[in-house]
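Every protein chain except one is present and positioned as in the full complex.
Labels A, B, C, D and E are assigned to the chains in the order they are written; within every chain, residues are numbered from 1.
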Amino acid sequence: MSKRIEEFQKEREALNVVILERDDLNIKRFFALDSAVYREGALDAKTKEMLGLVASMVLRCDDCITYHVIRTKELGISDKEFDEIMSIGLVVGGSITIPHIRRAYRSWQELKE
Amino acid sequence: MSKRIEEFQKEREALNVVILERDDLNIKRFFALDSAVYREGALDAKTKEMLGLVASMVLRCDDCITYHVIRTKELGISDKEFDEIMSIGLVVGGSITIPHIRRAYRSWQELKE
Amino acid sequence: MSKRIEEFQKEREALNVVILERDDLNIKRFFALDSAVYREGALDAKTKEMLGLVASMVLRCDDCITYHVIRTKELGISDKEFDEIMSIGLVVGGSITIPHIRRAYRSWQELKE
Amino acid sequence: MSKRIEEFQKEREALNVVILERDDLNIKRFFALDSAVYREGALDAKTKEMLGLVASMVLRCDDCITYHVIRTKELGISDKEFDEIMSIGLVVGGSITIPHIRRAYRSWQELKE
Amino acid sequence: MSKRIEEFQKEREALNVVILERDDLNIKRFFALDSAVYREGALDAKTKEMLGLVASMVLRCDDCITYHVIRTKELGISDKEFDEIMSIGLVVGGSITIPHIRRAYRSWQELKE
Partner (left out) sequence: MSKRIEEFQKEREALNVVILERDDLNIKRFFALDSAVYREGALDAKTKEMLGLVASMVLRCDDCITYHVIRTKELGISDKEFDEIMSIGLVVGGSITIPHIRRAYRSWQELKE
């Protein structure tokens, strides 16, 4: 894992702590729900991560994309499967997604090294 | 298939004819690409349609959603799988997607009748 | 209340029934959370509805806007307060919100008749 | 001009009256500004309408698109110029713009009849 | 105030100077309007800043969020009120807002130190 991704994860976790220490019930419920929907169910966890990745791509949220790229890598998505998710995101979301696709491939590359 | 969905498909095809008769090379290339990315590849067609559906949901495009709901039904997605796609779209995209989720379930319901 | 708004509410409730009958735990949790965040707390319910209205306006979700216009009316927002919420939504979201502002004023007008 | 477009214009103007009768200074200023930016300047009015049209297309605002389609037609945009604006909107905004492009071509077609 | 926020404000003001020196009448009018809508009126300034904050949150504009977080702090919003604004933004805008909520809480934290 690259230094850039390690730092992303460290900052992400540090700020999650800041939020959850506020102890707001509704925010905590949302965070719980945000984990729950990706859990193995009728659809397997791998498919669900792919859904999360493409949704993050078309909404052009870099942090969300990085998170799901890490997760899809952990769950064993192949290079070719990754390309196909990117191509659907690109066609649905248009050229405006290209900068995010560039950064997604950089993360993907770094996770393989 | 309900009357509403039949009319959706008829209007959709009629307007596609209007566009493609204009014979603009770049627009035709885009339409070809828009079909190509959903074709069976490293990912099967069913998974790709689910990706198209969740992307359409978070971008809140009713016509796109209706189209992908029809396709996921044709490809044999189960009720429970459909629910899980909806729940991911809902959590990623927020309450702002609820009106679109309502209409997606209406289409799903009508396709089963 | 106008016929248009009555029909909006009837369809909205009918489709909510369709969704909730599916009995998907995560979707039900989201719906519960969507009610919870607008409940009286450190901020009063009226302020929270105004937040929901302006958020729906800049995200350009007509059904969400109609719902929050009804709620702000019920909670006693004045004409002038309504104008000021609209003007903030308009300046933040740009001219692209104008069609939604037109329809929001139509709903507001109909609720007063 | 088709009946559909006439009705669009009638409703648009009727609701503009509702808004402007409210006499909110900031909203009136915004409406004035929204006219001002499209006036002949360093760029001619035709180019500015094209900018308004492509911006409305990628933001997927049907009413805004219909309005700018009418204006570009009035200002003498050719069929081929219209196609090229659509193709840029389509590539920048992705397949999610296709339903709006369908309706834009329908309006364009109706304005020619 | 933290160094990060000071730098944000310095860059923001430096670039505003660049824009306003261009002396474009319409851009200057927009900037004037953008100040006007947040001024005390039927709604007090504090409520208006909360509206600006939640609108910026659901539109996921970090600079806009930072600006409004600073303003809500200056106007005396409490921790609990801040949490409730965040929770509405989160539920309306979905998990896609979480990275922005993380950074909003970081700014809020830094302003308290």
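Operating definition for what follows: a residue touches a chain if its C-beta (ideal position, glycine included) is under 8 Å from a C-beta of that chain, and two chains touch if they have at least 3 such contacts.
On a predicted model such as this, the values are computed, not experimentally measured, just so you know.
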Given that one chain is not shown, what are the shown chains it touches? A, B, C, D, E
With the missing chain put back, which residues of subunit D would touch it? List them for me. 33-34, 37-38, 41-43, 47-48, 50-52, 54-59, 64, 78, 80-81, 83-85, 87-89, 91-93
List the residues of subunit C that touch the chain left out of this view. 58, 90-97
Touch list for subunit E against the chain that is not drawn: 12, 15-16, 18-19, 22, 24, 26-27, 30, 34, 55-56, 59, 61-64
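Quick note on the criterion: only the chains that are shown with their structure count from here on.
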Quickly list, by label, the chains bordering both subunit A and subunit E. B, C, D
If you line up contacts by residue number, which pair in D-E, A-E or B-D shares over half of them with A-C? Let me know. D-E
Between B-E and D-E, more contacting C-beta pairs sit at B-E
Determine how many degrees of rotation, between 0 and 180 and to the nearest 5, align the Cα atoms of subunit B with the equivalent atoms in subunit C. 120
Nearest whole angstrom, what separates the Cα centre of subunit A from the Cα centre of subunit B? 23
Rounded to a whole Å, what is the gap between the Cα centroids of subunit A and subunit D? 36
Check: subunit A positions touching at least 2 other chains come out as 26, 30, 33-34, 37, 55-56, 58-59, 64, 91-93
